[in-house]
Every structure is written in structure tokens, then in C-alpha cells.
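The other protein chains are all here in position, but one chain of the complex has been omitted.
This part shows chain A:
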């Protein structure tokens, strides 16, 4: 960190240099990120503590460095050599690996704040970012919380209260009725008032349980009968919920930015419809679906809501949008959102910088008419997970090789890991956020394709094959997406890229050429030089830039002799291939009588013991990994032969859990 004695401009220069050596990137990228110039004369804080880890901690530290603010990282013991710890000026260990004992450990974090003298805390996302208790404790000690006031966190944190406030602020909410409905005709009347289609269910039933969808009066009557019976019998609670049903909804959210002086802006939308298990996978800004008037309407309503709760800092108002561009308030996230970089790309604002300024009490510089939509940005969330199992089950391991495609222009990678980092079961399995930018959507998409192809990740299973399939899928390219995209496009689950005849030929030809290069090299042993070969094959590089039939292709060599789209290619000589036909097929393991862990994690519960008889579909045990509990069930009726795990144990992927007879 540069000392404070230097003039502001020199100070900035040194910081830039330091940053440049930390992670060199091409300058065009920076331009794409933030077009606004940081004003070094505006004094904010001397020292900020970042109460988070991983990529978001690194992201916040980068802006702090730009602003000449010292940074304090907190970390768990297993994170002691993590990237965010190395990047920060100071680091404090706040406990052991489990988040409840470290990143959620308010006592330890408060101690860290006191011992380092940090004046403000940036909470990132997740962890303590929307915890009003934490915000209160900071306020009590005179430390600034970089985020909204406790009041706004509380108001928006409650699902019911937030809807009421939104309604009062004239924000579109999903029209509905929640109460005792006495007769079927009353239900029909309510449904007609709302407008079809409607969803009917018992108020007490959680999630989608017992949900009925009615498109007309007859179906409403039927739904009423079904749901009121269920409400009475299952829950002993007569109340019914009748709500507008949003068919094929899109998830579109508006970024808002507000200061403590009653000014609030909307920074356009982010399209986040591509999701799996309610978690976003690919996001873009702007959305292909919104026209300027809808955008303005959504933006204005988002600002109304922000003003209604005296919101300050960056926040996100999430909407569901139906196929007729009707939009309905879903919830407001009172923090910096994971996918904020795409908004930064198209508006040129540094949201973290704005959050810090606002927290210090400065007014927003910008007016609504200053907020542009420049070009198009797309974000892919690169996860350590196996996309072939329910679009992504967590995978863990050590990044034995790791190379971000940052050499490409207009590519931004927000990550908090590096080669050699461990992806552990304790934290979110996100490897990075890969953001590409272009003047048009097509440009951004093509850049994304390049970036995914050039991304080298070895040692953990990752979802790049799925990401690449999504961004090149005709439905995605045409913008015809909804939150049901993945299950609709891959009804049987993601099976990997299907090679066409021509690409198969290209792949085979490349593999063969690679094989030849390797074979020729095997003959180049000192004192045994028999063959002269020209070529640019580097057999050590994980990336193979090839020109095949005049098209550039990027191939990744996973291991020799096998082949980011993973295809196993075996190259055999003609003779070996002929003889291979005599080789017997090996009988695979009988998987119906054994249960193996589909992913690494902790055994939460074992529901059977040896000698028990289980029915098909009966739960055998529950494995928890990265915030997810997975129930493993029997594939057929059988007697349990032996149990190889117990509750509390950690298991690896493929570990034998239970054997059936």
C-alpha cells in the first residue's frame, strides 16, 4: 500500500502498478468495466474490513485499492492462504472452517474490527450481508456498515412485510387473496377479479405443495374443493391462497442505487432467468425481452420502493415477468448482488465505489439521465460441480491447473482462487464469475464462447460444458428463455455436447494429429534422432489452438491419450484398432445393489441399518454438501446387506455407502 504522504495522483499510479502486477489484464477490459473516473479528493475511509471471502472479498478489495483505502480480510483457518487474504493489507483469522464458527461469527469479527481499527465494514453478499443484528452491533460501536440502514434490511427481509410495503409504494405485486374462502363461487369471483390463470393452494402448505392451477371457472371450483379439503385435513388451517399464476416466468431484476439524501437511481435490468434449483447460472444485461417503456416502468417502481424504505446503497429489486411483459415484485435484496458486474459493464459505474461513497454520506453524482446502456454484458457462473448430475452437484478438489482467459479483451473474471487452491466442502463451490462484454449481444456471446474455450480448470469437475451449451443454444441465442429453460431444453438432464458428424471428424482428426506428434516425439530421444518434424504442437500445453478447415478451434487437452468439452478420444493405429475388436467388454459394476456417494460431503443421517428391508424409493441416507441436503434412495426393494457410513462422517465422491442384497 502506498503511504499517505504522496500526492493523490501519484498514489493512484502506484496502486495501479501494484494491481497490474497482481493480475495483468489488457487495458481495454478496464475501460469496459468502469467509465467513471474515481475522484481521489473525496475522502471516505482509511480502512475497511471485508466480512466475506472468495471472489466478492477480492472484488471489494480491488476497489478499495483504487480508492486508496487500506483493507482488512477476515478468514477461517483453512482459508489462511486464500487469495483474498493475500490481497488484503491485513488479515485476521476469525475461527475454524465451518461458516457458523468463522464468517458468521459476529463476536470474532467485531474483535477483528476493534483490533485493526477498521472504520467501515463491507459485508459482500451472503454471510452477514443482510443480517440486521450485525448492522446494529456495528452501529453501536460507531463502525459504518457499507449497505442500507437496519430499517431497510428489516423491512425487505420479511417476505410478507416487503410485499405490503411494495403494494403501498404502488409497485406491481402478484395479485392474490389470502384468507378463508367459504364457497366455490366465492373462489371463482376472486379468481375472476385476479384474472386467469390463477394458482390455488392451502395457505399453510409450503412451497409448491398441493398447488393447483386454474385457467377457468370450472377448474377454479375443482381447485377450491381439493385445496380446501387439504387445508382442513392436512393443516387444520382453513385459509386458502389464490394468486395470479405466472406462466413461464422470466426472472428480471433492477439494480438500484440510492444515497442518504433521498436520491435514488435505477441502473437498468439484469436478466437472470437461466437457473437451476433456484440458483442463477447465466445472467445478462440488458434483457432481450424488455422494451424501453417496460424498462422505465420497472425502474421507476424499483426506485419508488427504495424511496419508500429510505434505502441507501446498492440494492436489487427482483421481478417476475410474464410472457405479456406484465411484471410483479418478488423481493428486494438489500446487498450487492453476485451478478453486479454485468451492470457495471453496461453503465460504467463501479458499484462498490458508489456503495463506499454513499456509506460515507456523499451524494450521488449521477442523475437518472446519466445512466446509459452501453453494449451488452453476459455473466457465466463457473462452478465446481458436475453438470451431468441434476445440472450440477458439487465437486471438490484441488485446482491442479488453473488459467483464466484474461488474456482476451473484454473479458472480466472475478475470482477468489488460484492454481493450487482447494475447493472444500465448507463453502460455496463457485470458481469464478466469467463476464464478457461486447457492443452487441452477439459480440458478447461470441466472446463468451471464446472465453469458456480458453478457460483451463483441472483437478475439479466444473460446469463449463453446460455453460457453453447454454450460450450456444438456439433458444438462448434468440432470447426465448424462462426460469424453466434448463428442464425444458434438457428434460432428461444434461448429457453433454452432442457432436455432429463434422465436428466429430474434426475432433478425431485433431486427436490423431496430436497422437502422431506424440509418437514422433517419442522417437526423438537423444542419440536416436531419426525423424525431422516441423509443427507447432506443444504437448505440454493444456490449450491447443488449431485451425481446422479454416476455422479456429480451441481444444483443451485433459490428459494424454484421452481429450473443456470432454470427449474421450482414443487414437489407435489401424492394427491396434483391428486387434481391439477381439478385446472383451468388461462387465460394469452392478449399481442396483450398491449405493455410492454421488458427491463429496458430510453424512447427515443414515436411515437404515444392516438387515432392514427397504422399499423402492425409500430414503437410505442424507448427504450434505455445500448448503445442499441430498436424500439418497433405494433403486429397488431389497434387504440392506451392510452400511459403510455413519452420521457425521465425511465421504468422497464414489465412496461406498450402503450395500444391498
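Quick notes
By our rule, a residue touches a chain if its C-beta (ideal position, glycine included) is under 8 Å from a C-beta of that chain, and two chains touch if they have at least 3 such contacts; residues count from 1.
Everything that follows uses one rule, which is that contacts and distances are computed from a predicted model.
The listed choices are "DNA polymerase delta subunit 4", "Translation initiation factor eIF2B subunit gamma", "Propionyl-CoA carboxylase beta chain, mitochondrial" or "glutathione transferase"; the UniProt protein name belonging to the chain that is not shown reads "Propionyl-CoA carboxylase beta chain, mitochondrial".
Shown as candidates are A:310, A:418 or A:472; the residue that touches the absent chain is A:418. Touch with the chain omitted from the figure is made, among A:232, A:509 or A:572, by A:572.
From the options A:47, A:398 or A:596, the residue with contact to the chain not on display is A:398. Residues 77, 80-81, 398-400, 402, 418-421, 519, 521-526, 528, 530, 537-541, 559-560, 572-573, 575-576, 579-580, 582-584, 586 are the ones on chain A that touch the missing chain.
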